[in-house]
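Shown below is the structure under consideration.
The complex appears here minus one protein chain, its other protein chains still in place.
The block that comes next holds subunit A.
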Amino acid sequence: MTSVLDPQPTTAPEAADPMTPVPYRLERLRQDTRDTFTLELEPVAGPPLAYRAGQFTMLDAFGVGEVPISISGDPTRPGPLEHTIRDVGVVTHALVTAEEGAVLGVRGPFGTTWDVADGEGGDVVLVAGGIGLAPLRPALLELIGHRDRYGRVVLLYGARTPEDILFGDELRTWAVDHGVTVEVTVDNGQHAWRGKVGLVTHLVPRAGFDARNTLALVCGPEVMMRYAASALVDRGVPAGRVRLSMERSMKCGVGLCGHCQLRELFVCVDGPVLTYDRLAPLLTCREL
């Protein structure tokens, strides 16, 4: 014990109080599916937010509360700060029903990143489940921004129904214009759906990529990520090259509130992007 008497923060505090939201104006609200919306935000004052693919912010609806939401925009070019949000709770409902021109609060960006560039010179596989495609979109945009640096880029995407498919137009653009192999499957395909039906994890064994030279990025419900990661490892992708974006309850985003702990990990600062070799023993223990 050395510092009880003269406690000094050993690291310089971040420039601004990380617990205080910064005002951002909602410039555009786009409805993606029946329950999912993309918010385009611009800072009321000051420069746009610098962030990297995979990071999240704490988004605040005035007087209602805040929630951690991954950034879904393009980190490689200037533009509005984008978040794609499913309307599932009190705060997300307040966010997606805000009027254009309204001011929301933003804290962040926080957390670890996909580090897409680690995949240069090899294949990159992205496995998305449901809204999990949104946090992967910045990674995909970064990949196609430097498409020539990567081998095969494969997106395996599972949605609940055809109506729940996110970014439908972009999926076609990525496939047609940028040489991304896009495979979409739905849990429940009725009506005119002529595509695949079934779990996205079942697409992994037959997808075209060189497992030994692949970086895999996975985001979706935890059970889906666990099976997807397991299938990727079975294909021969090293567990340390499989990255998952974890979701946990978060009240601060900066490692102080304790909610997001997964044994020794603070998912908000040690994650959300974590490698499967580190996560595997933690994900197989129920309710850890």
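Some notes on this structure:
Simple rule for what comes next: contacts are C-beta pairs under 8 Å (C-beta built on N, C-alpha and C of every residue); 3 or more make two chains touch, one makes a residue touch a chain; residues count from 1.
One rule holds for everything that comes next: contacts and distances are computed from a predicted model.
Missing chain, UniProt protein name: "Cytochrome C", from among "ABC-type antimicrobial peptide transport system, permease component", "Spermidine/putrescine import ATP-binding protein PotA", "Cytochrome C" or "Periplasmic nitrate reductase, NapE protein". Remark: the omitted chain is touched by one listed residue; of A:156, A:233 or A:274 this is A:233. The chain omitted from view is touched by exactly one of A:48, A:105, A:189 or A:238, namely A:105.
Taking the whole complex into account, subunit A touches the unshown chain at residues 1-5, 7-11, 13-14, 17-21, 23, 25, 44-45, 62-66, 86, 88-89, 102-105, 222-223, 226-227, 229-230, 233, 247-249, 251-252, 254-259, 261, 263-264, 266, 269, 276, 280-281, 283-288.
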